Every structure is written in C-alpha cells, then in structure tokens.
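One structure is given below, represented as structure tokens, and several questions about it will come after.
Only one protein chain is missing from this complex, and each of the others stays in its spot.
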Amino acid sequence: MQGLLPYLINGVSVGGQYALIAIGYTLVYGILRLINFAHGDVFMVAGLIMVYSSATLPMYLAIPLVLLLTVALGFVIERAAYKPLRSAPRMSLMISAIGVSYLIQNLAFYFTGGLPQPVTNAIPWISENVTVFGESTKRVTLVTPVLTAVLVAALVYFINHTKIGMGMRAVSKDFETALLMGIKINSVISMTFVVGSFLAAVGAMLYFTNYPSVAITSGGMPGLKAFVAAVFGGIGSIPGAVVGAFLIGISEELIKGIGYSTFSDAFTFALLIVVLCVRPTGLFGEKVTDKV
Amino acid sequence: MSENVLKLENITMQFGGVVAVDNLSMEINKGEIVALIGPNGAGKTTAFNTITGVYEPTNGQVSFLGSPIVRNHPQGKMKKAYKGAEAEKFARQPVLNPTPDKITALGMARTFQNIRLWKTQTVFDNVLIAKHMLRTSNVFSATFRFNRAEEAKQRAEVAALLEIVGLTDVKDELATSLPYGKQRRLEIARALATQPKLLMLDEPAAGMNPQETDELTAFIARVRKDFDMTILLIEHHMDLVMDISDRIYVIDFGKLIASGTPEVIQNDQRVIDAYLGVEEDA
Amino acid sequence: MKTIKREYLLTALILLAVLVGAFVLDASLPSYHIAIKVVKKACVYSLVAVSMNLLNGFTGLFSLGQAGFMLLGAYSYAILCIPVAKRAGVYQYFDGGIVQFSLPEFFSGFLGGTVGPVVGMLCALLFGGLLTALCAYLIGLPVLRLKSDYLAIATLGFAEILRAFFQWNALGPLTNGSNLLKNYPDIGGAAAYILLVGVFIAVILLLVNSTYGRAFMAIRDDEVAAEAMGINLAHHKRMAFIISSFFAGVGGGMLAMYMGTVQALSFKSAMTYEILLVVVMGGIGSITGSIITSFLYIAGLEWLLRGLDSGTFLGISSPIFKNGFRMAIVSVIIMVVVLFFRKGIMGDRELPDLFRPRKKAAKKGGEAK
Partner (left out) sequence: MKKILALVLALAMVFALAACGGKSADTASSSAPAADESGGVVKIGVFEPQTGDNGAGGKQEILGMQYANYVQPTVEIGGKTYEVKLEIVDNRTTAENGPSAAAELMNRDVSVVLGSYGSGVSMAGGAVFAEAGVPAIGVTCTNPQVTSDCDVYYRICFLDPFQGTVLANYAYNTLGVTSAYTLAMLGSDYDQGLVYYFTEAFKALGGTVKNEDFPEGSANFVSYINNAKAEGAGVIFAPVSTNYAQLIIEAASAQNFEGTLLGSDTWDNNMVVESAQGKAVTVDITTFYQEGGNAEFDSGIKEWINANADAKTNNGGNDMVSAVTAMGYDAYFTALEALKAAGSTEPSAVLAALPGVHYTGVSGEIAFDEIGDAKRDAAYIKTANTETGAWDFVTIQGVN
C-alpha cells in the first residue's frame, strides 16, 4: 500500500455517500420495522431525474425539481405499497418492499431502454478537481462529509425539537401507544419517507456528480452497503447510521488498498453478520425485548 | 404429606431496577390444585414464566419432582444491582437455564393468558402437534412414513382426548374459529396432549362470563379427576379459585403475602388489604 | 369418505396427465423446442420455489439465501460431471483444473453406457444437495438465532460472500474462477425433469404432512406456543433450514443441467427475489401454488410475453411494446398480487383442496382471513 492518505480521503467520501442513504433506511426501520429494499432504487431514480432535468433546465431549477420529485416518489411508495399492509405481518411488508424495488428497476429499465444515462451536466464547482495534502480529488469528496454533517445536525434538531419529530420518536418507541395518544401515525410515517427520500436525493446528486452515468442497477450496491452501515451503527439510530457508513466506507477502501479487492463486498457482508450475531443492536442501537 | 411435584425456592426476578418477583417460595404436591393470585401487576405471570423457562430468574431455584430444573444467582452487572434476598444461597451451584421446550419435556405443560393456538391449524392438528414432543421417529422415518404405527397411535390418543374434553364435533374446524370458551378448553387439551404431570393454567377464565366460568370450573375439576392431574393456576376470578383450589398463594408487589386454604385466605387481612387497597393512615 | 377419495383420484389423474403430456412433448417436439425448454426451466423453478416455500412459507423463517445455495448445487453438479477429456478445454486458464474424474463416466464404467451416466448425474445432484445442506448447517449456527428481517439480510449476505469465493481466482483450479463451467451432460427431456422434480417435491410434500411438517407450521403460527408445547425451536429451525437448502442445492444442480453452462455471476440476489416473488404469487404455504406460478412465470417471461418486448403482442402492434415492457408488466402484476391478493393464487391450499365440495373450501378460505 502506498501512503494511507488517498485511501482514507476516498473512504471518507464513499462513507459520506453511504451515510445519506443509510439515514433513510434507519429512519424507516425505526418506525415501521421494515427494511425498505426500495430505498436504493429511490436513490437511483433521483440520479435519473437529475440527469434528465439538468439536461433541459438550468441548475437552479433542476436541483429543487430533483428534490421535489424524489420526495414525491418516496411519499407515493409509502402510500401505495406500505400503507395498505400496515396490519399485515412483517414478512408481507418486506415482500412488498422487494416487489417495489423490482418494479422500480423494471420501469426505469423500460424508460431508459436499459442504457446507462450519461451525466452530461454535472453540478458545477463541486465536480472540479482540487488537491488536498498533495492528493488530487474532486471537490465533492470534501463537500460530501461536510454536507452530511450539516444535514444530520439539522435532522437531529428536527427530530428532537419539532412536533412531528416528537411524533416520529413516539411512533418508533411504541406504535400502538402512539396511536392511542392521538398521534397521526400516517402523517408521521409519510414524513419519515419524505425525509428519507430527501436525503437520498441529496445523496444521489452528490454521488452521481462523482460518476459519469446513472445505470438502473446503480442503486443496488450503494443501497445494500448503506443498509449494512445502518445495521452496523444500530438500526434506528441516526448517529449510528452515519458512523457506520463512514466506518464501512473507509474499511472498504482500505481493503482494496491492501489488495483484497475480491472480497471488498464480501467483507462488508461478513462484517454485517458478525455484528448481527455478536451485537444484534449494533453500535448505538437500543435493546428491545419481546413480550410473552 | 404426599409427593412434592413443584417447589420454588427464593425465586427473584429483577428487570433492571424493578423487582417483579421477590423471594417467592412455594410448593405444590401431587394431586393438588394450587392457585397463585394477586392484584394486577403483582408478578404472577412473571413467576409463571420463570417456572416455564421463558425468563431466566435472577435468583432462586425451581425443582420439579424432587430434582432442580431451573437455578440462577445474580451474575455480572446484576451482582451490584441486585436488590433481592438470598443472593449467595445458590451462588456455588451450577446455573440451570433450560429452554421452555425442555421443561415441557420434563412433564410440565402450560396455557397462555392470551390464547396462543396455532391459527392456521385445525382443532385436531393443534392437539396432534403437541404430541410431536413424544415422538420416537426422526425426520427421515417420519417423512418416509416408517412411523405409521406411532402416528396412528398418536392420532387415536388425540381423538380420545378430544372426546373427553368434548371437542370431537369441531375437530376439523380451524382452531381460531371456535368460540372463546372452546378455545380455552382446546388450549388445555393441547397441554394435556403432552402428557404432563403438572398442568399450569395462566388465567384460564380471563374474559369469560359467569356461565362460561362455571363450565370451566367444572371442566378443570374433571381434568384433575380424569387425568389424576396436579394443577397450578393463576386466576382473577375469585369464585373459580375459591371453588376448586386446595391451597392458595397470594402475592403482591412480587412478595408472598399469604398462603393457605381458601378459608384461611378469605379471612386474611393482608389479602383483603392488597385487593381492596389500604388507606395510608389506617 | 367417498368425496375424499374422489379428490385424490382427480389429483392423481391430473398429475398423470401432466406426466403423459411431458412424454408426448418429448416425443413430438425436437429437444431444442421452446416448449421443452420452458417446461424444464419451470420444473427447476418449481423445485427451488417449493424449497423456499418450505422455509419461508411453512416454517416462517424469512431467508434470502436461496441463490447462494443454488450456486453451491450448480457448481457441485458441473464440477463433478464434466467429462475428463473436456476438462482441459473448460479449465483453459487453470491447466485443466484439479478435479480429474467425472461421476457419469465413473459410473458408466461398471453400470454400462445407458444407466451409468444417469446414476452419475443423480449422484452429483445429491452430492450438491448434501454439500449445500452441510453449508446451511454451518451458516445456520450463527444466523438462525436472528429474528425475521435480520435473518433475511444475514442470509442474503452469506449468499454474496459465497459468490465472491466462487469467483476468486485462487480457487480457480476447482471453480474455474469467473469463467464458465460447461460441456457437462443433461439428464434428459421434459419428462425426465418432471419425474425428477416430481420425486423431490413429493418428498417435500411427505415431510410437510408428517409430524415434523406440522411442527414447522406450529413454529410459523406461534413460536412461543410451539416452544411451550415441547418443540425445540433451534433444532427444528435448523432442520427446516438444512432440508430447504438441500433441495435448493439440488435445484441449483438441475438449473446447471438445464442451462448447459454455469457461471457464478448468474446467482445474484435478484435470482432470490425472483423466486421469492414466485412463491408469494403462488401463495405462501401452498406447494401447488408455487408450482403453478413457476410454470406461468417462466412460460410468460421466456415465451408467451416476448411479444411485449418486440413490438407485436397477440396481434396488436404498438410503439409501447418495446424492450423492457415485458418485465415492467410482470412486475406490475407482482405488485398487484402482493397488495391486493395477498394470499396469492392458491392461498395455503393444495390441489386436492380444489376438488373438495365448494362449501367447505369456501369456509376454510373465509376463516383464514
């Protein structure tokens, strides 16, 4: 391995991208106890919307449009595919999530013709090259962690200090009781998806600035990795998801650095299994006991 | 004094800082019907769950037919946090913590406060599945039907059992389609199918009207007679408890406050206070 | 008593008709005909779907490791069956590989050229199943303690790890690394597949209707009650996991047979999702449902619905019939089933249930709600 630095810089950048997706997973899991398999695909669709909108609209219109449409997509998915199953067993909900993921991919395939869509108009400024400590990288690499930190801070404030945030916390603690207390469960859940999708859209814009094209499978791997990050950090915990994402991003790049790239994905999953078996609640998760 | 079936010694169950069951000791002898009563939240079901292996008690020992089956003493973090008594009594003995199925296999079967029948199975199959425990076949002999004789025997036993409990006419119905009273009865039949030596009923009359409760009382009495059964029950319905119990244990806030025959309990001031509440300055 | 006999008779007749149909298909059509390919692939999917149903539907363990287990079975079959003479070509980058025998050839040495290869192929299939079962046992040690969705994601992870190992060049002399394994024999036509899969599914059916199958269903319906009635959860879950994996491994071996080539890349999590959705559409807990849906799904996707992708379907031409439309339609159908017909096409009923007197069947269906 050459100096550690370029790998660390890259790991931080990758971790930042995972973090924004991981928060979406962790929020939804915290409230619905659902692994939202479709979240990675929402991320991909956000990338596609960015490609199309930035090709036709000026950037100051394109970015809000991406955010708006992605948020709408997240909202619609929840209303259409998860809400009708609220009283169904958890397995049905998860199957529905897998079905939605399958559907989004196939629809995206149909509309793109299966071709990766080139990112022609990347967001300026952040896509330029800069030099840090003598290592060359894109500016987005540096922007991502900062923006992630800012968004997480905003999110934590939102959850701790607003009424709907309080609702989210209540629902994640105890679904039935929250319902009895007069919390509007549906709007809280919708809000969760809105927030998750918003972050996914931001993540997608940063992520695809780094890469030349959006393929319909682009969401799969980042989605899965981000999920692992969320579990690693303790699913349901926002700081956990962020820390987990950075740890996974960095360790992945280090593994590539020491020449075991064959197992860079396998390592992530192995880590997941070890965490699940040794400490199922992750680094920051709370313990839940089942009642008999 | 007849043979001792179940014996609890100093059972304590502490969740975090809350002591749900505190130093509970009790005994059940063969052929008895013993009731464990107490106000809501007194720790009855928790005690029940420590006996059946659902929870691992923080301290204490449970013996069944003379041999210890569950045993624990405060360990790890609990050592410091432990608020109960007799922390050292079992410290030098090995910890015993079998899963619920092992305890059932020893001859102790239970029912649940909120009925837990297998909802996609018929009445007959619900009872038959409980016989699974008694099989001698392995998965190969069962799959390839080398266990015909055993299967036939079990089916016959289940049919006989359903006949005794009066569910033969509904044996092909889905268990969850039965009326409430029959579901209770089915749960008891299911427990009996494991051929237990001790039957443990967790609030069998919960949610029943007086008439159903009367029927249940008669039913439990008949079970004791027909199966020569020893029974431990948790119950709120005082009529039922007073009717059929030989002895009663009363707990409040996890602690045993009284024990004895129904007559004794009925006149015990502490029990009356626990149930009716006591004025602070009284 | 009389009605029971009638419904089993009808079921037997249908099964017989299917088998005869397969023989007729084999006799009347060339072996490369699409109908035969569809039947073969659908058979394989049936077996794999049923094995998944055994775990997810009957035992209530939500596992997503199916593709990994199929990978193991497929590679076992291929590695054991490639003729020795062709190994140098197949393992072109690995000096002919380290396995230098072939089960079909080995058995034809003393059982003759007609029976021997078949015995060899069956042995390879069973070996693949056993290896998969062993692997499932090892994987099960840590992961079966996990609860529903964690179990799903852990098994998914294991499947991906397995795939990485099989593609690893260091194991190339055994697995051929990222390259294809091929040139191994196929066992026969549509009828052979139907017979073989029929036998395996019959075994699963026997298991499900045995005392162990009932115990599995008890665990699915209520774990706490099952444990309280003396059913050892760890033991039974592990057993279901191992048995399901065994059949997934055998199914993987048959998929290899059907495909003619094996490459680890095919066994992605998308394959698991595909099979899971087949199981769901057929009805979780219905073996008949899994089989019927497998046939409908494969026939539709590989044959009947191809028109949706290439411009003309059922005589209608439309510009919207372009590439990807077929998959889009299929996934919309899947979502509709998942959301509005949650019990799938069969619910938890089997073929004979359909011939039971209407009233009772309806009652059972109604109550299941």
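The letters A, B and C name the chains in turn, as written, and every chain counts its residues from 1.
By our rule, a residue touches a chain if its C-beta (ideal position, glycine included) is under 8 Å from a C-beta of that chain, and two chains touch if they have at least 3 such contacts.
Computed from a predicted structure; not experimentally measured.
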Fill in: Touched by the hidden chain, restricted to displayed chains
A, C
Worksheet, complete the sentence: Full-complex touch with the removed chain, picking from C:L103, C:A264 or C:V338, is C:A264
Worksheet entry | Hidden-chain contact residue, picked from the options A:S53, A:S101, A:N210 or A:S237 | A:N210
Worksheet item: On subunit A, what residues meet the omitted chain?
Response: 1-2, 6-7, 10, 13-14, 109, 113-116, 118, 129, 136-138, 207, 210-213, 215, 217-218, 220-222, 253, 256-257, 259, 261-262, 264-266
Practice prompt. Just the residue numbers, please: which parts of subunit C touch the chain that's not shown?
Written response: 21, 25, 28-38, 41, 86, 89-90, 92-93, 163-164, 167-169, 177-180, 182-183, 255, 258-266, 268, 271, 292, 295-296, 298-300, 302-304, 306, 309-310, 322-324, 327, 341, 345-347, 349, 354, 362, 365
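Throughout what follows, only the chains that are shown with their structure count from here on.
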Practice prompt. Report the most central chain, judged by the distance from each chain's C-alpha mean to the global C-alpha mean.
Written response: C
Worksheet item: Using C-alpha centroids, which chain lies at the maximum separation from subunit C?
Response: B
Worksheet item: In whole angstrom, how far does the Cα centroid of subunit A sit from the Cα centroid of subunit B?
Response: 48
Worksheet entry | Gap in Å, rounded to a whole number, between the CA centres of subunit C and subunit B | 43
Worksheet item: From the C-alpha centre of subunit A to that of subunit C, how far is it in Å?
Response: 33
Worksheet item: For subunit C, which residues are shared contacts with two or more other chains?
Response: 224
Discussion item. Quick check on subunit B: which residues sit in contact with 2+ other chains?
Written reply: 54
Response to the item:
Counting only contacts in the complex, subunit A reaches subunit C at residues 33-35, 80-81, 84-85, 88, 90-92, 94-96, 98-103, 105-107, 109-110, 113-114, 227-228, 231, 262-263, 265-266, 269-270, 272-273, 276-277, 280, 292
Response to the item:
Residue set of subunit C touching subunit B in the complex reads 203, 206-207, 210-212, 214-215, 217-218, 220-222, 224-234, 239, 243, 285, 348, 364, 367-368
Worksheet item: Which part of subunit C faces subunit A closely enough to touch in the complex?
Response: 56, 60, 62, 142-143, 145-146, 148-150, 152-154, 156-158, 160-161, 164-165, 167-169, 224, 273, 276-277, 280, 284, 322-325, 327-328, 330-332, 334-335, 338-339, 342
